[in-house]
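Attaching a single structure in structure tokens format; questions to follow.
For this depiction, one protein chain was excluded, whereas all remaining protein chains were kept in their positions.
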Amino acid sequence: MRREIPLLITGIVGIVFVLQYFIPHFPFNRMNAWFSDWFSIVAAFAIWLGALNLMKISFQKVFRRKSDWGYAVVIIMSFLLMAVVGFAEGKGFRDQGTAFDWLFQFVYTPLSATMFAILAFFVASASYRAFRARNFEATLLLLAAFLVMLGRVPTGDVLTGFMPEGMRLSAVASWIMNFPQTAGQRAIMIGIALGLVSTSLRIILGIERSHLGGGD
Amino acid sequence: MEHFALWLAAFLTLGIVSFLYKDNPWYKLCEAIFVGLSAGYWFVVLFWDNIYGKFWVGVFPLEEFDEAGREITAEPDYWLFVGAALGILMLMRLVPNIGWISRWPLAFIVGSTAGLYLINYFSSNMMRQVQGTIVPLFGAGYDASAYAIVGNIVVAVGTFAGLVYFFFSKEHRGVFGGTAKVGVFFLMLTFGASFGYTVMSRMSLLIGRMDFLLGDWLGMIK
Amino acid sequence: MSTRAKELITIAIIAVFSVVIYILKITGVMTGIEFSGTVSTIIIIAIFLALLVILIRTLRGHLVDRRTVFLFIAFSVALPLLMNISQKITVSGEVEQVYNAVIDLQPGSRVLVSFDYDPASAPELQPMAESFLRLCFMRDLKVIVMGLWPQGPQQAELAMSTILEDDEMKAKNIKYGIDYVNLGYQAGNEFVVQRMGSDFKSMFRKDYSGRAYDDLPLVKNVKNFSNIDYSFNLSAGYPGTQEWVQVAVDRYGLKMGGGNTAVQAPMMYTYLNAGQLEGLLGGMSGGAEFEYLANFTGKATKYMLSQSFAHMVVVAFIIIGNAAFFRSGREKKL
Partner (left out) sequence: MNHNCRTTKQTFLRRDFLLLAFLIIVIAPTLAAQQASDTMPADTVVADSILVARTPAPPISVTVQDLPNDAGGSIKVNWGLSPDDVAGGKARKYRILRAETIDGQRQEFTEIGDVTSGATEFIDGNATSDVEFYYKVMAVNFLSEDNETIWEATSKSDEAGPVKSSAQWFDWRRINVFVGVIVLCGFILYYINQAKAGKKLFIRKIAGLEAVDEAVGRATEMGKKIFYIPGTQDMDNVQTIAGVTILGRVAEMAAQYETWLEVPVSRSLVLVTAKEVVKEAYTKVGRPDAYQEDQVHYLTDDQFGYAAGIDGMVVREKPATIFYMGAFYAEALILAETGNSIGAIQIAGTAMPSQLPFFVASCDYTLIGEELFAASAYLSREPKLLGSLKGQDMGKAVILIAIVVGVLLETFGIWKLSNLFTVID
């Protein structure tokens, strides 16, 4: 039973959510919106499970004196700091001038923006390493990247300034983006849609069920 | 305070950047702060935005009036109780012996996600994209420049060949295999072009960060 | 000297340098550095020569570490920020499409701008936001702003305050509630868009500052997307342009242009080609091209120099990488 009921729920709910697309009548017209509300509420409840898990693992590290346990203390402290400040501020926690906002602006934002920005370095090292003309496919990859990269900055046109306007690097880059790139994206997107329909169908029919765990 | 804030932000920025050199205590400290703080951030945000803002206020709307004094309090939406019920069932995981009940809300979420994605991707990703591919290659009333004609042919051929590549139940041999190979070429071109485009985006982020360090922090940029 | 000592010395130098510069800044001794044309040229030549040296070393069999790549990227982004060199800008069709869409609107038309990004993507999208809003106000369009990301409306306010510093904008006498409204953030991703399809007010009962929807003259009569003449989506991911297209454009026939981070842009070309998007600004260069069309020098134009530089360095390293590859390939053959 512990396995059948979830399967039944998945199946019924899945079919209803497919049908709602075709039925403008209440309650089907509201389902999409309901699901988004419900999901965000469930996720908000569930984050307690995640937070407790993070705390548990960190405390274990501290008590068992695992290597680098000091950093686990930092994790616990900063989690508690943010959580306590956020709850203490009340529902206006995000307003300008609150302690929560200060932490967000001067601690969270620099960390997050920098983590995002070091992608620039990684993108450079990845191109240095990966774009090598090993075979025909790799050469195509390299060539497309090369042309687009140059074509999207003014320098590209300075380099090819002697060519007629439609043949300059910026035009070439636009052409690649508009046509071959579109074709590739399309094939990928159609493929994804087919794979997704098939996966969803397997889930709804209960053929794919490993996400539900065991039968105990 | 303003000086402290700037220096703190700069300290954290450089700490993350130091990871590029190698793993080090400075990065470890920043990483620990980041993991803990961001977990706390979402913990708080989800509570206030979703449990309070969405559920509580949705069920027990706050009394509100517009400037003319007319009441504009929203209608309570009792359907939200379903979400809260699912959420509480989810938390049953914490109770030994009835943890299995949490599979019900999970089954509900998985089922509705499967249903929604099935139909959304079918209509938007598939129907739309196929429709976009079926265009006259040339002909009266259409952009008849060589640019567009060659482009349209490339899109049609590329989409066709790319899809052939994704065939699972047929061996890629002979003409079929050749077409699949062309499909791979198109995929490679696509990846290269996307990658090239992304280089630009990523550099922009770094420029933004540099602007903070050299401009906001050190005041070197005019 | 041990590696450890070298590392400590480097950190000490950086620390001392920052403190000195910072003191100069707060005491007002230094108000910014701008390299003269000569210095700029020397720096460019120096970087070029250094890359050449690396290429030669690579051809001789000394491969560079990825950290060298990192260092070059850092310099090639940082130094141009202190230079003052102008570049020629070529406008691409998709950027012009956005510009034309705005220009073709009758004065008084309503434009919806959704700010779906956060500070992390601001370097790319903020310049677009500023120049787009600016152009709208120059053309006497009415702007309605909202956000599907929590920090979006805040970015909108930032953009507004930046463009309002401009005298030309001040002269326009933009009034909140009449010319411009910020509806704020609403959680719920694409479902927000979907509900807006039938009723804006159900999603935004109050604006960003807490005023009731019906008290705002600009939106009082805006029921749903049918009252919007053009919309522009500044997007850095999910939820973003894709969701807007799938819901608002596909289902409700909204006319929409996109302002995307360069990462997202390639995917948007399929929507552009299928006619679902009317115009697209991709990444910083899209922003710079738009600024050029709108006849305005903003941050995108300014940042473009660093951008070009960084691209050149990446390209140089791809060449170096291939040099290394061909060299190793030749050795094997021998």
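Should a chain be cited, it is by its letter among A, B and C, assigned in written order, with residues numbered from 1 in that chain.
Definition applied: a residue touches a chain if its C-beta (ideal position, glycine included) is under 8 Å from a C-beta of that chain, and two chains touch if they have at least 3 such contacts.
Quantities reported herein were computed from a predicted structural model and do not represent experimental measurements.
**Student:** Missing chain touches which shown chains?
**Tutor:** Its contacts among the visible chains are A, B, C.
**Student:** Among B:Ile51, B:Ala84 or B:Ile119, which residue is in contact with the omitted chain in the full complex?
**Tutor:** Of these options, the touching residue for the absent chain is B:Ile119.
**Student:** Taking the full complex into account, find the residue in B:Gly58, B:Gly83 or B:Gly192 that is in contact with the omitted chain.
**Tutor:** Final answer for the missing-chain contact: B:Gly192.
**Student:** Using the document's definition of touch, tell me which of C:Tyr22, C:Phe72 or C:Tyr99 contacts the absent chain.
**Tutor:** Final answer for the missing-chain contact: C:Tyr99.
**Student:** Contacts of subunit B with the missing chain: which residues?
**Tutor:** 16, 19, 23, 27-28, 30-31, 34-39, 41-42, 46, 90, 93, 102-103, 106, 109-110, 112-114, 117-119, 122-124, 126-128, 130-131, 133-140, 156, 159-160, 163-164, 166-172, 187, 190-192, 194-195, 198
**Student:** Name every residue on subunit C in touch with the hidden partner chain.
**Tutor:** Counting over the whole complex, subunit C touches the hidden chain at residues 66, 91, 93, 96, 99-100, 103-104, 106, 120, 173, 175, 178-179, 198-199, 217, 221, 223-224, 226-227, 237-238, 250-253, 263-264, 266-267, 292-293.
**Student:** Mind listing the subunit A residues that contact the chain we can't see here?
**Tutor:** The missing chain touches subunit A at positions 18, 21-26, 29, 39, 42-43, 46-51, 53-54, 57, 60, 68, 111-112, 115-116, 118-119, 122-123, 125-127, 129-131, 141, 185, 188-192, 194-203, 207-208, 210-214.
By definition in this document, only the chains that are shown with their structure count from here on.
**Student:** Answer with line, ring, star, complete or other to describe the graph linking chains that touch.
**Tutor:** Looks like everything touches everything, fully connected.
**Student:** Given the two chain pairs A-B and A-C, which is bridged by the higher number of C-beta pairs in contact?
**Tutor:** Result of the comparison of A-B and A-C: A-B.
**Student:** With chain centres taken as the means of their Cα atoms, state the distance from subunit B to subunit C in Å.
**Tutor:** That gives a centre separation of 18 Å.
**Student:** Based only on mean CA positions, could you tell me how far subunit A sits from subunit B in angstrom?
**Tutor:** From the centre of subunit A to the centre of subunit B is 4 Å.
**Student:** For subunit A versus subunit C, what separation do you get between their C-alpha means, in angstrom?
**Tutor:** Chain centroid spacing, subunit A to subunit C, equals 20 Å.
**Student:** Spell out, as numbers or ranges, the residues of subunit B touching 2 or more other chains.
**Tutor:** Residue numbers touching two or more other chains: 10, 20, 45, 49-50, 53-54, 120, 123, 129, 132, 155, 190, 193-194, 197-200, 202-203, 205-206, 208-209.
**Student:** Can you list the residues of subunit A that touch 2 or more other chains?
**Tutor:** In subunit A, 32, 37, 40, 94, 109, 112-113, 116, 120-121, 123-124, 127, 131, 142, 145-146, 149, 152-153, 177-178, 181-182, 185-186, 189 touch at least two other chains.
**Student:** So in the complex, the part of subunit B that touches subunit C is made up of which residues?
**Tutor:** By the definition above, subunit B touches subunit C via 3, 10, 14, 20-21, 45, 49-50, 53-54, 64-68, 72, 74, 120, 123-124, 128-129, 131-132, 155, 190, 193-194, 197-211, 213-215, 217-222.
**Student:** Mind listing the subunit A positions that touch subunit C in their complex?
**Tutor:** Those in contact with subunit C are residues 32-33, 36-37, 40, 94, 109, 112-113, 116, 120-121, 123-125, 127-129, 131-134, 142, 145-146, 149-150, 152-155, 157-158, 168, 170, 174, 177-178, 181-182, 185-186, 189.
**Student:** Mind pulling up the subunit C residues that touch subunit B in the complex?
**Tutor:** So the residues of subunit C in touch with subunit B come to 14, 18, 21-22, 24-26, 30-34, 67, 70, 73, 77-78, 81-82, 120-124, 150, 187, 205-206, 211-212, 214-215, 246, 250, 261-263, 265-266, 270, 273-276, 282-285, 303, 306-307, 310-311, 314.
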